[in-house]
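All protein chains but one are shown at their positions in the complex.
To keep things simple, chains are lettered A, B and C as they appear, and every chain counts its residues starting from 1.
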Amino acid sequence: MGSTQPVLLRPEHDELRTSVRKFLADTSPEPAVRAVMETSQGYDSNVWRRACAELGLAALTVPEQYGGSGYSFVEAGVVLEESGRVLWPSPFFATTVLATTALLASGDTSAAADFLPAIASGGLRATVATSGALHAAPTSDGWQVTGASAYVVDGHTAELILVLAETETGLSLFAVDGHASGLTREAQSTMDLTRKLAKLRFDAAPARLIGSAGSGTDLRERVLAVAAVGLAAEQVGGAQRVLELTVDYVKERKQFGRAIGSFQAVKHRCADMLVDVESARSVMVHALWAVAADSDELAEDAAVAKVFCSDAFLSCAGAAIQLHGGIGFTWEHPAHLFFKRAKSGQLMFGDPVHHRRLLGDLLEL
Amino acid sequence: MGSTQPVLLRPEHDELRTSVRKFLADTSPEPAVRAVMETSQGYDSNVWRRACAELGLAALTVPEQYGGSGYSFVEAGVVLEESGRVLWPSPFFATTVLATTALLASGDTSAAADFLPAIASGGLRATVATSGALHAAPTSDGWQVTGASAYVVDGHTAELILVLAETETGLSLFAVDGHASGLTREAQSTMDLTRKLAKLRFDAAPARLIGSAGSGTDLRERVLAVAAVGLAAEQVGGAQRVLELTVDYVKERKQFGRAIGSFQAVKHRCADMLVDVESARSVMVHALWAVAADSDELAEDAAVAKVFCSDAFLSCAGAAIQLHGGIGFTWEHPAHLFFKRAKSGQLMFGDPVHHRRLLGDLLEL
Amino acid sequence: MGVAGQAEVDAALAALLGSVDLTGDPTAFLGAQYDAGLAWVSFPVGLGGLGISVEWQAYVNERVAAAGGPSGFAGNPLGYGMGGPTVLAHGTPEQQQRLLRPLFTGEEIWCQLFSEPSAGSDLANVSTRARQDGDEWVIDGQKVWTSWGHVARWGMLLARTDPDVPKHRGLTYFVCDMQAPGVEVRPLRQMTGNAEFNEVYFTEARISDAMRLDVVGGGWGVALTTLSNERYMLSEGLSAEPALAAAVELWRARVDQDSAEAVVLRDRLVDLHVRIRANRLTMRRGDALRDAGDVGPQGSIAKLNTVRLNQAATELCVDLLGEEGMLFGSYSLADSHLSDYGYDTPMRAYLRARANSIEGGTSEILHNILGERVLGLPAEPRVDKDISWREAATR
Partner (left out) sequence: MGVAGQAEVDAALAALLGSVDLTGDPTAFLGAQYDAGLAWVSFPVGLGGLGISVEWQAYVNERVAAAGGPSGFAGNPLGYGMGGPTVLAHGTPEQQQRLLRPLFTGEEIWCQLFSEPSAGSDLANVSTRARQDGDEWVIDGQKVWTSWGHVARWGMLLARTDPDVPKHRGLTYFVCDMQAPGVEVRPLRQMTGNAEFNEVYFTEARISDAMRLDVVGGGWGVALTTLSNERYMLSEGLSAEPALAAAVELWRARVDQDSAEAVVLRDRLVDLHVRIRANRLTMRRGDALRDAGDVGPQGSIAKLNTVRLNQAATELCVDLLGEEGMLFGSYSLADSHLSDYGYDTPMRAYLRARANSIEGGTSEILHNILGERVLGLPAEPRVDKDISWREAATR
């Protein structure tokens, strides 16, 4: 493990955190999140426009030469953590964590120049289809992609869809327009209403090759690793939040003449939540720096983050429901929204068993 | 699961239990167990002689036509549970659970007639070597066994050693005299001092074929299944005992002006021990009847018993140490004796992962 | 089972099964069963029983079922499981006469009005007030987690009649008419999107003193009768077996059974099988002990265990689905049925199971019960003992 890699954020990150938290408190309090999650679009266009204009979120990790702010993934991590705290439904994850990462990793400067400025301005929402069975073939009219991919984050609303498709020279990255002919998109009914997934069917949809043909396997690995770390940042934000909600509740809630937080069964479970949150935070911060530094051990750090932070968040969200008692099981209380986000995130981009198998391979076990 | 199989013992078993418990209280209180466990022989000859003479333990499961009492394995289970309560070091497990089971299962009436009366009288202590790499070949002088087997219960003191050895027609059961030429025996240094294991080396040791050549695979399966169930009975006895020791202690022990058993952290762990003990008992009693009835589902019931009762006992023994605090970690306190018995038993005759694999096969998963 | 009663039972059964149309209106059959004394054989003659040993009831139920007769339990479980035994134990003859028959026939459904927002595990901490006004009581307050509340005619209501004595002593028990003015039932939506439960609001609702069970201030004793029947009902009701069976099917449906991931999930599945089998055997042992007249702790153990196992089994189902586990059927309340909510997907069963460790006694409380009542460990120091409910409530 890269022992020189930092384990702390920097003071300047606090400023970013403060402004993002304030923005989200203003624009996405719980009632707003609940309203947006019931829509099929799944995000609030106005809020996203403001997030891009006022905070420059879409530009955050886009290099300056493409019209971005050129920050590293560590800054994206701060945004994701705050976003996870309030379950902010927004195009940020798909556009920045998935698509921007894929475009930058492709090394395709022409594609970068064509797409990134639009992304940075907030004018182009994008995503990546990482799974499914897709293949692409060159025609006289350029490449065409055929096949299906499901569980694509924001797949039904993204304006640019990057897909990984098999070609004669191997897995390759392609760009497909969200409104391309031959593309049908269907929103899926998700457990976690605050993150939308879609099923995409491609029938000879026109596509543009990004980077060199055959470079898709490495690209996919990079995108999935960054996605795992991005998810981990959200998960830490969510876990921290349910811990806070729970601690506040058990301090106030009285049973048998005592605050229930004074009972060891409750207190010790809160302590275990704290252990989970603090440990997950350590893993997450370290992994953010690994992404930023393009560390050799990113694949390891990402697998560790995917396993540990997913499990920690789910465990905390489950404890939150239990410690709130009946009220924690109601639709009106926010606990279930975090629980559903936690369970879905655990299964997204490969579940913990899968990531442990990958990590075992990396560790040569 | 054989839903008609009983889940309770019968009233007459209480009488047997009472007399065994009284006998062990008289002859094998903790200081006696500690003294015996420090010897290399590992059991008290006098106590064993009395157990055979006064309680007829060695004769218990031997059929009446071979000079035994003809009881079923359910009665053996009662003895084993009491034995497990006090960690009684005795030849009972090896002789009755392993060797008598093997002889009866072999269907070899001549061998039964030759060995079982001596076993029933207490005059012949026997065991079975279930693992290792042994092979047997016929010579003009009869069969000879060669190879090594380790972790043989009471292998260094048994007068009759039944071994499973490969032959040209498959795995077969053989009887080897404890003092046979070509046999060297070495006591192993065990974690659990109250149960002795030995490593045996056979160098063309003269052997007698028991049952038909090639019947060893079925025999081995039967012996291991019965061994698992016998172990489960001991484990339930041990788990029940550490629960009682712990409950007594936490009722008396005061910290912060209260009995520590009034703290939820302690109380709830005791409750979990109770859940383990009661569940393990249900599994064990059911499995005892499965042995007695030669149920079709014995293999399943035995695997379930091995997994569940091993884990439950270990979990209870670990909790007992923790809840006793520092004193539970000392040599003088009995908690460690149960813990070591529990851990060793979990690894004996196949560990839980192995038995889960077997059970998965039986369940056609 | 003793022989005393065999003659009465057989005669009554013969008369019932010979005279009533088994395939017609269940209400009519159940009414006839009640009148024949075969509703609850141990109840007195005239109140649905024959005054004989309760052990005959199973025999009656079997005979009725074998003949194709209807059972009213599923349509009024709280009435059958809790209301009936409570009215029998604490009701006046008039109350029993009025309430038991329509309860048994299902014409009048029952619900329970104990839980309140501020009284969760601390069941006796009831705030709903009942103030006497002549020969009526005026009820104000709120109850919650009321299943069957939206269709019930009667509610088992625990209300505070005296706030100036310690909390267990100031309670009185009423049978509340759910159709009375001032009683409002609102569905309570759960994290599954369904609404199995309701909130019930009382605004100057009036109950006749004739519908009080037992003495004023004696409500806690009556409630204990209801609760002991509830615990038994719940431990019989919840099961991890359907989720285990579903997990087995989902595992068999995996296409990658030789992958390292599947091998690990199989180990988890088999471990769950082992633990659920142990629990099943423990429940069977508990039943066998009870049949032998020996009530052990197996009931409480089974509840605690079943909860854990059902949560684990429903989670394994979702995990076996992998990515598909991120999906869900509809959360729309309109698409769900109040009492027949069904598990259209393993994900709904998984979410629903989160409540298992809260409803009918939290796992924390069950641990206390096992520790204190079964193992005899000392209780926690009580800080709300010997002070009035009013004083405790303002701390």
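The working rule: a contact is a pair of C-beta atoms (placed from the backbone, for glycine too) under 8 Å apart; a residue touches a chain by one contact, two chains touch by 3 or more.
If you're wondering where the values come from, they're calculated on a predicted model, not measured in any experiment.
Touch with the chain omitted from the figure is made, among A:A102, A:C270 or A:A335, by A:C270.
The chain omitted from view is touched by exactly one of A:L55, A:A187 or A:V247, namely A:V247.
For chain B, the list of residues touching the undisplayed chain reads 131, 150-151, 188-193, 197, 253-258, 263, 265-266, 318, 321-322, 325-332, 335-336, 339-340, 343-344, 347-348, 351, 353-354, 356-357.
Mapped onto chain C, contacts with the missing chain fall at residues 260, 263-264, 266-267, 380-381, 383. Residues of chain A that touch the chain left out of view are 1, 3, 6-8, 247, 250-251, 258-259, 261-264, 266-268, 270-272, 274-275, 278-283, 285-286, 303-304, 307-308, 353, 356-357, 359-360, 363, 365.
As a convention for this text, only the chains that are shown with their structure count from here on.
Located most centrally within the structure is C, per distance between chain CA means and the overall CA mean.
The distance from the centre of chain A to the centre of chain C, each centre being the mean of the chain's C-alpha atoms, comes to 42 Å.
Computed from the mean C-alpha positions, the centre of chain A lies at a distance of 54 Å from the centre of chain B. Within chain A, contacts with two or more other chains are made by residues 263, 265.
Among the residues of chain C, those in touch with two or more other chains are 364, 367, 380.
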